[in-house]
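With one protein chain held back, the other chains of the complex are shown just where they sit.
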Amino acid sequence: MSTAEGTVTEDSLPPRAGDPLITPEVVADHGLSPDEYERVRSVMGREPTFTELGVFSAMWSEHCGYKNSKRLLRLLPTEAPWVIQGPGENAGVIDVGDGYALAFKIESHNHPSAVEPYQGAATGVGGILRDIFTMGARPVAVLDSLRFGDLDSGRVRYLFSGVVSGVGDYGNCVGIPNIGGEVAFDRGYEGNPIVNAMCLGLMKREELITASASGVGNTLMAVGARTGRDGIHGATFASEELSEDSDESSRPQVQVGDPFTEKLLLEASLELIASGVITGIQDMGAAGITSSASEMAGRAGTGVELEMASVPVREEGMTPYEILLSESQERMLVVAEKGREGEVRRILEKWELEAAEIGRVTDDGRFRILENGVTVADIPALPLTEGCPTYEREGVESEDIKAWRAMDLSEHLIPEGDLTKSFLLLLGSPNVASKRWIYQQYDTTVRTSTAVRPGGDAGVIRIRGTKRAIAATTDCNGRFVYLEPRTGAMIAAAEAARNLVCVGALPTAITNNLNFGNPEKPYIYYQLREAVLGLASACEAFETPVTGGNVSLYNETDGRAIYPTPVIGMVGVIEDVATITRQAFQHEGDDIVLLGANTDEIGGSEYLYVTADLVAGPPPAVDLGAERALQQSVLKMIRERLLSSAHDCSEGGLACALAEAALGDGERPLGVSVSLDDDLRPVACLFGEAQGRIVVSCPPDKTADVLRIASLHEVPARKIGSVAGPDDGFDIRLRAASISAPLDAMAKAYFDSIADLMDSPSTGA
Amino acid sequence: MTRYSLEIRIKPRPGLLDPEGKAIHHALHSLGWGEVDEVRVGKVLYLDLDADSEAAAAEAATAMCRKLLANPVTEDFEVAVTGALEGAGS
Amino acid sequence: MTRYSLEIRIKPRPGLLDPEGKAIHHALHSLGWGEVDEVRVGKVLYLDLDADSEAAAAEAATAMCRKLLANPVTEDFEVAVTGALEGAGS
Partner (left out) sequence: MKAAVVTFPGSNGDYDLYKAAQQVGFETDFVWHRERGLDDYDLVLLPGGFSYGDYLRAGAIARMSPIMEDVVAFASKGGPVLGICNGFQTLCESGLLPGALVRNDVLRFQGMDVRIRVERTDLAFTSGYEEGQVLRIPIAHGEGNFEADKDTLERLEGEGRVVFRYVDRHGNPTDEANPNGSWHNIAGITNEAGNVLGMMPHPERATESILGSDDGLSLFSSLAASVPALST
């Protein structure tokens, strides 16, 4: 390609001895199209060197450059008076009151986890923690959002158990409590699991620091772990489909996480930031030194010059190309004020970590790389970080999916045999069943601030020294998004907001992770665009701006895409910890009130998947205005201390929501006596997943107030029954059918089912 | 049938970070063993197995490593037959 | 000075429960390897060391085990010198 025509004006850098020649094949292997390569040449004004090609390939990958999503992401609302830092930095930051700011973000590690579940998940958690503490915030909570195939496969069990222990071991060791997350099992994720991790960090408003390389002449230092050959080209890899032969050779060397070093790095970084000796700090994440250094220069409008021979390496003989693209974990790039490098080193020494001077901030806007003083790459920084070509593609809905959505489901509304049997089956389905097999592997109580642990609608962390608390949740039902992306994305945001108000929090802001297939396929691009549009309108309606997120595309195995899965990570603020509400019924004799209306919708439901092995029909309708009214009414009820419990209806419908409230954490299940006079077919009424519904309980003398507030907000509400005693059963009576189950049978189905499934061996093969 | 004793060693692949080895190396240095170079940590499994021949025993163990015991992405393994007890099969 | 390669095996004491060995045994059985008897799991450390003689290298490793590497309450250890590279000392 070095003979290609074009306007190549500057002299090319002499090729580095031992580097391969750049051929069209080499360019293609780097994930760049011929047009994109032309763009590289015109940015450079000459042929790039092999090292430069590697740098462009990483920075212009989907993962770093957002080629296919950037234009769509501009559609999301990002502003509100409480937003301190919107998208573009390592994490979003919002004001949460009393002088505190909350940094939060979600990240995916899907591809690495498909190859090596334990390390993939562990390093995913490590990366998101670094994104938070590089903002100056101390990480205070982690959530994890996971998707796998069905648990009857040994391989899926292997992936699932590896991912859970990877998430757990990393966060546990660093000492960050897990406060929630979600998991779904569906054949739509077979072969391509989803592993998204979210982190929340707290700081005083004035402690905020950003990742920019400011101050010409300042020194760039590499801090933390040494650089090895791990994950070279991870960013490019994360932007490709997996296929059967993605094994071995084409895969980057697995990145191994070291949470112990991360813990030291966390403490050292916060100390560095507090000391004032540095002006910027950034994680060396995807695309390693390349992206951290060039982005810091890009943001500050400066340049950087780095000497590869000064980078502490773990292996001998590493080339500049390898050092620049390595994704070794637990490393930071720090900009130290000129003359204060010794102070940086002293702080790191206390934490038994290394710091090496590897370069300096320049004023020429170049990203320049030296090897023993010889220039091996010299690229204009701004076009490198901002000039990635972006695409707006054509989106067309898949005819197959249209047909699934249009499928007539009426025969499934007629129950197959005994409703109680279906009910117990559904309670034991891994998608509904208790997730405690997962979160018992997580430390949820370290830092002594967890007020609501995993197992409720949302996790809650108090802010010490104030009356405030932060709630967080992650949500997305991929089946709904698959069946109708716009509605599905709205539902994801609506469910997240419902989960927050159920604990008493005002939904405040969103981070999101767009997990999709290959956007070059029109039907996938359609899903992506529709989902972003749905999310945008939900954000407007709920006044929850998007402050950041992550895009993970190409989630396909052998051409089969995952369900489109835009995971919503939503945070909310609780003004008074004394009002925190939980999902479990509290007192025998309390009234049970249903807010929202039952419908005859059954499309995309867990009931259909469990009883008919079907993912079909239209997803339930969602009315954003009604959702907003519901949120406001529940918050008002909670603030007026009317409620004993609140729990939203999601997978498994009203019957399962009531069961979860009855069973609680299993310590002291309470009976339920409910009767429903809806003019609906029993299956839809019990197991349909109609949106906009929350089940609350309250002392009988408060019921009138609850109903009054609901009507004030025009939220349908009615008393449907009452909480019975621990020795009573669980009874739901409909006009012409009923469920009647003993609590211990329910508890067995609900609490033991995932553990029982995981007792069969897991096989990696 | 003979009962064979096997030793299976499972070791992190070269080039991969071995945080445990690193921490042990660091600790040995602080305790004064500066002459120790790299440390890498693996697992060793001891198991007894009935098989028709030594080769069959080793083959079975290799299959177990492939299927369950070793992680092909991060680990290498080595199988050694360390003993045989004739006629001891169950 | 010679650089010696050592292998240190650390093994749960007989009589102590080895839940990991038990779990592997169970998994092997469910996967069809019923002929496997007991499984026990230990650790193996690979390290390189400069010393004057093989005996000195082994002695140093033994001292490391006593002081740090093995817990006498629950573990036994074994040291083996597996290689030597003359004149390679640093």
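Chains: A, B and C, in written order; residue numbering restarts at 1 for each.
One rule holds in what follows: a residue touches a chain if its C-beta (ideal position, glycine included) is under 8 Å from a C-beta of that chain, and two chains touch if they have at least 3 such contacts.
Predicted, not measured: the structure shown is a model, and the values here were computed from it.
Undergrad: Where does the absent chain touch, in terms of which shown chains it meets?
TA: Its contacts among the visible chains are A, B, C.
Undergrad: In the full complex, which of C:M1, C:L16, C:A55 or C:L85 touches the chain missing from this view?
TA: Missing-chain contact among the listed residues: C:L16.
Undergrad: Of A:S42, A:S165, A:T375 or A:S760, which sits in contact with the chain we cannot see?
TA: Of the candidates A:S42, A:S165, A:T375 or A:S760, A:S165 is in touch with the missing chain.
Undergrad: Out of A:T445, A:S675 or A:S711, which is the one that touches the chain we can't see?
TA: Candidates A:T445, A:S675 or A:S711; residue touching the omitted chain: A:T445.
Undergrad: Touching the missing chain, which residues of subunit B?
TA: So the residues of subunit B touching the unseen chain are 19-20, 23-24, 27, 30-31.
Undergrad: Of the residues in subunit C, which ones touch the absent chain?
TA: Looking at subunit C, the ones touching the missing chain are residues 16-17, 19-20, 23, 68-69, 71, 73-74.
Undergrad: In the complete complex, which positions of subunit A touch the hidden chain?
TA: Listed in rising order, the touching residues are 165, 168-169, 172-175, 258-261, 263-264, 350-352, 436, 439-451, 453, 462, 577, 580.
Methods note: only the chains that are shown with their structure count from here on.
Undergrad: If you average the Cα atoms of subunit B and of subunit C to get two centres, how far apart are those centres in Å?
TA: Between these chains, centre-to-centre, one finds 10 Å.
Undergrad: What whole-number Å value describes the gap between the mean CA coordinates of subunit A and subunit B?
TA: Comparing mean C-alpha positions, subunit B is 37 Å from subunit A.
Undergrad: So how far apart, in whole Å, are subunit A and subunit C when each is placed at the average of its C-alpha atoms?
TA: Centre-to-centre distance between subunit A and subunit C: 41 Å.
Undergrad: Got the subunit C residues that touch at least 2 other chains?
TA: 27, 31
Undergrad: Mind pulling the subunit A residues that touch 2 or more other chains?
TA: 761, 763
Undergrad: So in the complex, the part of subunit B that touches subunit A is made up of which residues?
TA: 12, 15-19, 22-23, 26, 66-68, 71-74
Undergrad: Would you pull the subunit A residues touching subunit C in the complex into a rising list?
TA: 760-761, 763
Undergrad: Which bits of subunit A are touching subunit B when the two form their complex?
TA: 115-116, 119, 225, 228-230, 251, 253-258, 260-261, 314-315, 328-329, 352, 761, 763-765
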